[in-house]
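Next up is a structure, given as structure tokens.
What you see is the complex with one protein chain gone and the rest in place.
Right, chain A next:
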């Protein structure tokens, strides 16, 4: 009888242990690692190992996070001549500054991240937060996203505006999936200029194609 009790208690204990394994700090010594090769993920703007460090905070020669340029991007596009190209910074693949009447300005940034970067709702609410708008619920997504298809490529396009912000801000963004990455084309700036630029922005999207 005592033996039977012991078996039952041992089993119960085993099951409890199954649910809790403590996390511990570990230390060990390993041979020096050969510096990693450039990431095979086709992220535009990456530079090969050994290239000079360009962005602060990254390891010398690291292939990531360095200044990007549109020259080696996996997608190419044709931007209107009136859009002034911005120098490459950090994770931005390319950027353009747009100027309008009365000193109004807007900035178009092109970035790419692996995966879907959290999905539609996370992306839209991130952009809404950036211009001071409250997040929307998942149910509102269907009305918020406009789907456009150019040359076999689907773009999701969203528009948002916050005239109450100081200064007033609007965002017109499009994003598409390419080779496992989500490419973002985001125009943010004065609402009137962003709104007036929409036809040119849609035309710009039509020029986007794989390199």
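In this section, contacts are C-beta pairs under 8 Å (C-beta built on N, C-alpha and C of every residue); 3 or more make two chains touch, one makes a residue touch a chain; residues count from 1.
Just so we're on the same page, contacts and distances are computed from a predicted model.
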{"item": "The complex's invisible chain, by UniProt name, from \"ABC transporter permease\", \"ResB protein required for cytochrome C biosynthesis\", \"SAM-dependent methyltransferase\" or \"Glycerol dehydratase reactivase beta/small subunit family protein\"", "value": "\"ResB protein required for cytochrome C biosynthesis\""}
{"item": "Among A:31, A:102, A:152 or A:199, the residue in touch with the chain that has been omitted", "value": "A:31"}
{"item": "Touching residue (missing chain; options A:76, A:126 or A:198)", "value": "A:126"}
{"item": "Residue numbers in chain A that touch the chain omitted from display", "value": "4, 7-8, 11-12, 14-15, 17-19, 21, 23-34, 37, 39-43, 46, 55-60, 62-65, 89-92, 109, 111, 113-118, 122, 126, 129-132"}
